[in-house]
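Here the complex is missing one protein chain, while the rest keep their positions.
Order of writing sets the chain letters: A and B. Residues in each chain are counted from 1.
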Amino acid sequence: MAVKRKVPAIIDKPMNFCPGCGHGIVARVICECLEELGQDNNVIFPIGVGCSSNLGGGFTADRFHCPHGRASAVATGMKRVSPENIVISYQGDGDAYSIGIAETMNAAYRNEKITVITVNNTNFGMTGGQMSWTTMPDQKTTTSQLGRDCSITGAPIKFPEMVASQFDVAYVARGSVHTPAEINKTKKYIKKAIQAQIDGEGYSLVEVLSPCPVNWGMTPVQAMNRLRDDVVPYYPLGELKSKEAK
Amino acid sequence: MAEMWKGNHAIAEAAVRAGCMLYAGYPITPSTEIMEYLSYRLPELDRGFVQAESELAGVNMIIGGAACGYRCLTASSGPGISLKQEGMSVLADEELAAVVINVVRYGNGLGTLFSAQCDYHRETKGGGNGDYRVIVLCPGSIQEAVDHVSLAYELAEKYRIVTMIMTEGALGQMMEPVVMPEFQEIKRNPWALDGQYTYKKIGIFDRDSMAEAVELNDKYAAIKANEQRWEDEGLEDADYVFVSYGLPGQSTIGAVEQLKADGHKVGFIRPITAWPFPEKAFEKINPNVKGVITVEANATGQMVDDVALYIKKVQKDRNVPAYCLPYVYGIPAMKDIKRDFEKIVAGEIKEVY
Partner (left out) sequence: MSKVQIFADRCKECGLCVAHCPKDAITFAEEINAAGYRPVTIDDDKCIACGICYVTCPDGVYEVK
C-alpha cells in the first residue's frame, strides 16, 4: 500500500505561510506536476504580490517577484522571448482579479501560451484580511466589517467562468484543497494545464480555492470546512474548458 | 549613404538593428509610429511584438522579457510614461537592462500634443518610488537618436540599469537624413532567467538593504564618473553660457552663433546625458562668467535647478546667477532667444537662483 512520496526538490524549503494555509499545498502540487512532466528544470515562475510573495523564498527555481497584479503581463513578456521555457504565473485572488484584472484578463484574451494559477482565499491575506473581489456575500473582512454588501461592492467575481465562456483558450478549471481527494483532483487539473502549455495549445488557468485560517478567524480544519460549506457552493469545482469538452 | 527617415520610424529601426527582441506598448501621440513600425517589422524577423492593453501592461511585459535576458523596448509619451513608473522602479530594483523611449509632449495630466521638455525632473530624479536613477539620453537630431539606441542598450547592460531616451514630439514626427547602423547579433544576458535556475536570485525577503545601498551608490558614482556626455563651445571666455538640450538645444546653438557674430561673448553646453548631468562641462566655464542661462520647453523651468546647482558647486566662491528662459512648448526661435538674452543682460529678466 506504500507509495513513495517526497516533496519535489524545487519546493523543498521551509516557507512562511500561516499554519494550515493552502498555498503550501498548491505550490507543492504544481512542483509535483512539473517533476512528473520532466519540466522542473525548465520553469520560470512570475509571482504575484500578496501571500504568494512567500514563494520568492520558497521556490528553488527561476522566479520573479512581479509588481502587484502584473504577473500575467510579465509572464506574457517572458513567454514571448523564451517560448521554450514553461512559464507559470502564480497569483492570489487579490493580485489577479482586483488590481490585476486588466492584465490577467488580457493574457487570457490573447490566448498567451502561459499557465496561470490563482489561489483564491476570498480576501487580501498578506495585508491583513481586507475584502477582495472573491469575498463571499455577507463575509466580514477588515474593509467590510458589517459583512460584504454586494449591492454596493458587486458580487464575488467568477473569473474562470468569464474566461471559459468568452475567450478562445486551451484549458480552464477550478479546484480546491479542502480534502485529500480534492487536492488530488486539483493536481490533475494543474497537470493538464501545464500539458496544454507544453503542447503549445494556448492559455491555461486553474483557480484553486484555499483556506485562510488567520484572517477568517478559524482553526485550519474549520477553515477547510468553510471552503466545503460556504465557498464551493458559490464557486463550483471542475473543468470549465478542456480539449475533451470542446 | 543617408536616407530620409521620420524620427519615430528611425528610432524603431535602430532598435531592430540593435537586436531588440520584444516591443510591448500602447498607442499615444506623438510616439505611436514607433509601435506601428515595429508591429510589422519585428514579426517579419520572427521577434516579439505585443500591442498591450495599457502602457502599464506594456512595461510589465518588458520586465518579463528583460528578466529573461533579452533586449526589449517600450515607448510612450506624457501620461503613458507616468503609467510606467512603477515598472521602471521595478526594473531598477531588479537591476535589469531595458530601454524606454519618452517622446515628450507638453502638459500635465492629459496635456497637449505639443513638443516639449516638461518631463526633465521626473526622468532625471526617478519618477517611481524609491531612490533609483535611470540614464537619460537627449538626442538633438534624428541621427543622434538612432545612434543613442544602441548606446542605450550598451549602457543599460554595462550597468544593469534602465536607459531612457528622452526625446520630444517634434523629433519623433520630423524627417532628417539618417545613416542606419549595421545589424547586431541577438544575445542573452548572463543574469537571465533561463528556466534552469542558472542565475541564483535570492528571495525578496532575504535581501540585505544596507549592503545593497552601498552597491547602489557605487553604481551611480561610477556612472557619474564615466558616462557624462555633452557638446560645448566657447566656454573658456564666455560672459554668459547657455545650457539647452534636444531641439531647443539646436536653436540655442544657432542663437549663440548669431550672438557671437554680433560681438557677444557667449558659449553653450548641450547636455547629451541629462543624467548623469554633465557636471564636468561646468569645470571648463570661464571663472569670471557673469551668468548661466537655460533654454527649456516647459513652463516652470526644470533643468535650471541642476544648472544652478552645478555652476555654484564648481565656482563655489562666486554665487553665479542662473537664469531660465522657459518657452513652455515647441522649439524656441533663435530671434526669441536673442531678444530674451538682451533682456537678461539689461536686467529685465531676473535670475532664478
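By our rule, a residue touches a chain if its C-beta (ideal position, glycine included) is under 8 Å from a C-beta of that chain, and two chains touch if they have at least 3 such contacts.
Note that this is a predicted model, so its numbers are computed, not measured.
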| item | value |
| --- | --- |
| Neighbouring shown chains of the undisplayed chain, as defined at the top | A |
| Touching residue (missing chain; options A:Ile11, A:Met136 or A:Leu237) | A:Ile11 |
| Those residues of chain A which, in the complete complex, touch the missing chain | 1-7, 11-15, 17-25, 28, 177, 179-180, 183-184, 213, 219-221, 224 |
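Here is the rule we use: only the chains that are shown with their structure count from here on.
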| item | value |
| --- | --- |
| Distance between the centres, which are taken as Cα means, of chain B and chain A, whole angstrom | 40 |
| Footprint of chain B on chain A - complex, ascending | 10, 16, 41-44, 46, 53-54, 56-58, 60-67, 70, 73-82, 84-86, 102-103, 106, 110 |
| Residue ranges of chain B in contact with chain A within the complex | 21-22, 24, 48, 50, 52-54, 56-58, 60-68, 70, 72, 86-87, 90, 94, 193-197, 199, 201-206 |
